[in-house]
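One protein chain is absent from this view; the other protein chains keep their places.
Let's turn to chain A:
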């Protein structure tokens, strides 16, 4: 944004003639780009060109990070590099998603530990070197300074969010006969309701402290961020207990205002006491008070949990909205998002009502956020229920939001992209996925992609879809672009890629993919490794490809021999061994192939007939009699039923010496014996 501005500035400085020249260029350039940002900056320059008078460019407001932002916008993502946060230590570049998680968490935990030490022992960190003073480097005060029993002390503890200590002080104050002001009590109530009557966890606190409680509270917060995955356990964490401190203090309050009621209702909704929240709301109405918009939002979110039937749920929502309207409470974005979110639990009603809700938003001039559209998609593309027939909602949504840049206004905004990509995947619509991806590049939209988990879900779905529908060249282009800088595919993702390679018959890329598989740490996934081998061994390829396949197969073989990074080695299967042998044979590497053949025995696997036949063919081509005989011997040692057939073939097709013939006949007898005994045992 500012870079073109700088250029426009330079143009103004230049001589008139140069300016004219530049302008001409600029004009041409503009026609091609059509970028409005550029044009706005060039705007003051244009009249300057057409007359002598000096037209000052509009004053640009700079803030302290403007230059850095301009510079940052010039840096593009390096598709081959890991995330910037790992830049410091090349040894710790994550190569798999597990490593990514581990390394980023350990980095974060290191920071938290440092902070914990500083905050726990502030007296050792009082020296202030910085000039001017840098507040964020100084220890934070977590210990209350006021130690007597007073309202100030209570306020301080509320400020420090020490729930238990605050309740203690409050109780002591009440027992001492002091009345606590309404304002302070409300603050205390806020604190109690927000944290569900538990002490919150400090960012830097080690988790083992009061393990169970800490976990419970923290879970709650994290889950809200992590999404619906652990929704079920959400309720188990912290629940609204009967007569907890919040309710007790609420009942103790001599006078209550709207704020007290609202806070309690919100707390009840937050910690799952939905029915209670509604009865508290009834109390509030009985006291001739009105709730605020946030409380209504909470109630709307709670509504579907208090009723059984879909239509009853919706009726309650409508009733709540009507009461809002009666109380002249202006709804906001979160209100409607709460309605839509609740509608997701209303089954068949949801479709029509959600559209009406959307139109209501429109009529009230409330700009929808991504969460709004996410809920819409959730309503229209319910997993596992396609009873309602087709819908074009995703297209309409994309038409609506295409080219727009969004800012986060609802905590649920970050779920939109991954869910929309799920819809694209279900529809198997690549164009749509591209449009969605395009939208992600718009403005600051990438920020709304969510945390690393959401991001990997989004790109995982995108990549899955690409593998399924797109031409392999495009798939590889995206593959190179996304991996590993944005996304670490799981083994299923690699499987999809292999299938895409197979579909477009570009199996020659497999050795390259194998390297990535190894890098991504998927070598312990037996099905993936076998798939690689099977695909390579399935058809005959050109000699060069066969050679590279053979190398690759040896690389694969090493996975079976030594476990990758301390993990246990894979167990050999007959098909894997067979495929490797095939590949080596086709590349003409008899010696190594023979070596693999020995592995069958060691691992108690039996080679297939086709493999031995192929082996025999190779021996024939090379006129290697010894090998042929060894082969028959091998077959005999496995007691294969086809040994006799092989032996006769060898006799016919090879020019054998007497000695060799003799040994072969011995074998023949042996094998017929063994086969005879086999049949005997069968018949018994």
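Here are some notes:
What we mean here is this: a contact is a pair of C-beta atoms (placed from the backbone, for glycine too) under 8 Å apart; a residue touches a chain by one contact, two chains touch by 3 or more; residues count from 1.
The rule we apply is simple: contacts and distances are computed from a predicted model.
Taken from the listed names "Ubiquinone biosynthesis monooxygenase COQ6, mitochondrial", "Small ribosomal subunit protein mS31", "EF-hand domain-containing protein" or "dolichyl-diphosphooligosaccharide--protein glycotransferase", the protein name that UniProt assigns to the chain not shown is "Small ribosomal subunit protein mS31".
Considering A:375, A:435, A:557 or A:589, the position touching the chain not shown turns out to be A:435 (whole complex).
Residue A:355 is the one among A:355, A:509, A:534 or A:590 that touches the chain not shown. Looking at A:164, A:241 or A:447, the residue that reaches the missing chain in the full complex is A:447. Touch with the hidden chain on the side of chain A covers residues 17, 20-21, 23-24, 27, 30-36, 39-40, 43, 46-47, 49-52, 62-69, 71-72, 75, 77, 83-85, 104, 132, 134-137, 187, 190-191, 194, 224-225, 259, 263, 266, 294, 318, 321-322, 324-325, 330-331, 353, 355-360, 362-365, 376, 383-387, 389-390, 392, 395-400, 408-411, 413-414, 425-432, 435, 447-448, 450-451, 468-469.
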